[in-house]
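Below is a structure I'd like to ask you about.
Let's look at chain A:
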Amino acid sequence: MTRLTLNDLHLRHPGAERAALDALSLEVADGEMLALLGPSGCGKTTALRVIAGLIAPDAGEVRFDGTSVLHLPPERREAVLVFQSGQLFAHMDVTANVGFGLRMQRRPKREIAMRVAEALEQVQLERLGHRRPHELSGGQRQRVALARALVLKPGLLLLDEPLSSLDAHLRGEMRALIGRLQRETGITTLVVTHDQEEAAVLGDRVALMLGGRIHQIGTGAALWNRPADLEVARFFGGCNFIPGRSSEGVFDCALGRLALPEAAPEGEGCLTLRPEAIEPGEGENAVTLRVIETRFEGLLTRITAEGSGLRLEALMRAGAARGATPGQDIRWRLPREALWVLPGV
Partner candidate 1 sequence: MSTRARVALGLVLIVALIAPLLPLALWSVARGWFFPQILPANWTFAPWMQAFAPRSEIPGALVSTTLIALAASALALGLGIPAGRALGLYRFRGKVLVELALLAPVIVPGIAVGLGIHGVFLRLGLTNSALGVVLVHLVPTLPYVIFVMSGVFANYDAEAEAQARSLGARPLQVLWHVMLPAIAPGIVVAGLFAFLVSWSQYILTLTIGGGRVVTLPLLLYAQAGAGRNDQAGVLAMLSLAPGLVILALVARQLTGRGMAIGGTR
Partner candidate 2 sequence: MIGRGHPWLSLAPALCVIAVLFGGGLVLGLAGSFGMGRGDAGLDAWIAVLSEGRVWRSLGLSLWIAFASTALSCVIGLGAALLLRRRFPGQGMARLLFQINLTIPHAVGALGILWLLSQSGFLARLSAGAGLIDGPAGFPALTQDRFAIGIIAHYVWKEVPFIGLILLANMQSLGDDPESAARSLGASPFGAMRLVLLPLLRPALIRAGAIVFAFSFGAWEVPVLLGQSAPTALPVLAWQRFTDPDLAARPEAMAIAMLIGLVSAVLIRAAFARRE
């Protein structure tokens, strides 16, 4: 399979104000499934198209297994892009669609027929070979598009928002299928998504892209709980930011001295912790706050509380939130492992 390296890619679309790719660097290991996560307009689809060879970058390098592919047209790159809309060819039936790439390679008819049947079986559509794209459901179309790419046994599979056009109940199914096929085939895969949960579930690692560059790469949990900077924390719904100073495993701030987890960055900065990490009660890092507001949000209740001129938000299950009424003082524990420091903010 193929190792993908992006090196300092720059690209500005003609007439655009901001760069779509701004010093984008990224490495996807051989056989890895990397989720490229970012809000719409962050340049992630542009990045896929550059890798596929459909757009040339203004500057930078794209390497497959260490060799530059920038001079190669899309049809000669080891990468296949699966479009967000699937882009099935409306004038061909499912079999012809899936066999398209093999026909481009001028494979013998018998081999094409065999491999197409195999690919359709992989995506559980073996009976629908004669259907036209408009006779398929959204989920089926997406699976055909996936089979059409997999049948080519590409070194690198590029998936652009493969689940976004599907209903919620189909998403889980399709997500499982993509995950299973990727594990079975071991094809290096770069999947683009705007959905945090999808990225965390699909990707061996998640790369968060904001404003045309990668802000952080790591496991889903790492991005969630150990954000590299304020923007990353905000993207994942972080809302608690406490200014102060970190040194020798302790954070000094208006709330007092809080114990930090190992390897927390040192120096001036902001302490951050996710609202759902806060627990009611006593213990290490317990603080006293006054409840300002409680808001029922279904599964969880959002509680805003204030103390020493700072505001904290906590998300708690109904049982834990009981007893928190506006105007009342409460004790909250800020678990050491849930704390993280954003240096220099």
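Everything that follows uses one rule, which is that a residue touches a chain if its C-beta (ideal position, glycine included) is under 8 Å from a C-beta of that chain, and two chains touch if they have at least 3 such contacts; residues count from 1.
Inclusion criterion for the candidates: all candidates are chains of the complex that A comes from, given by their letters.
On a predicted model such as this, the values are computed, not experimentally measured, just so you know.
Just give the number of the candidate touching chain A here, out of 1 or 2, all from the same complex.
Chain A touches candidate 2; the others do not touch it here.
Going by the contact rule at the top, pick out the chain A residues touching candidate 2 in the complex.
Checking each residue of chain A against candidate 2 gives 49, 52-54, 73-75, 79-81, 83, 85, 87, 89-91, 100-101, 104-105, 148-149, 152, 158.
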